[in-house]
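Only one protein chain is missing from this complex, and each of the others stays in its spot.
Coming up: chain A.
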């Protein structure tokens, strides 16, 4: 792009400045088994990335590795310019099971405040600034009116927003979410996706989302890390939307269809559908002929 020659050193500095997460030949093993290896990718800052792959492909392990919670067997992971695990104060993390606190009497507000003060040893009183900060993120996620409800009094969608608020309260630059849409109804999924879009747009937040179903996320994604054949790859979203790649990735036939709402993935499975259901779509003329067909068969049979 630039006409002046660029030295390798300058390239590295450039990476450090604009890439949120960089994997270089990274490999993770658990119990002697390689989860994934040869991870080479760079996620630019300010992007929204989906992490996709089949069950057990190591999606959550990738988040753990970025947090420095899993040791690397080989290679390196750099998060915001430092080795993984050293910048965790700049990472907001929303784990998969947001059932946290369900058996407790804690409210959404206290949960958020704990996100700010929970790592502190010794006696500390919550300051006015900390309370204001908690109120700010609760308002941002749309929980201001339910802030003093217990977590176990909130619906799944609102609990997910409370978990995101807890992750946001520390002012992270990178937000990692593990299956944030799982077990939510469509309206709640949509609300969470809209929230992520606003975070990315208004706060410039870099976001990574582990997801099984990309359809809800497609409108906001810049790219995807797909864990394919034991290796993490990064692709801009335009190349992810490829039927053959997705079919390969999920091990089941996936087609990409364009709808008025945008691109969507579908997984056609003829064997699961009832026999009497139409297996094909038809143009209006074809459908009319089909309709006619039904009416005309019996008389023919009678003629025989």
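The rule is short, and it goes like this: contacts are C-beta pairs under 8 Å (C-beta built on N, C-alpha and C of every residue); 3 or more make two chains touch, one makes a residue touch a chain; residues count from 1.
The rule is simple: contacts and distances are computed from a predicted model.
K.L.:
For the chain that is missing from this picture, which UniProt protein name fits: "protein-glutamate methylesterase", "Zinc ABC transporter permease", "Glycine reductase" or "NADH-quinone oxidoreductase subunit F"?
P.N.:
In UniProt, the chain that is not shown appears as "Zinc ABC transporter permease".
K.L.:
Tell me which residue among A:78, A:111, A:160 or A:206 touches the hidden chain in the full complex.
P.N.:
Reading the full complex, the residue touching the unseen chain is A:111.
K.L.:
From the listed residues A:93, A:140 or A:226, report the one that touches the chain absent from this view.
P.N.:
Spelled out, the listed residue whose C-beta touches the missing chain is A:93.
K.L.:
Residue-wise, where is chain A in contact with the chain that is not depicted?
P.N.:
Residues of chain A in touch with the missing chain: 67, 69, 88-89, 91, 93-95, 97, 100-101, 103-107, 110-111, 114-115, 117-124, 148, 150, 166-167, 170.
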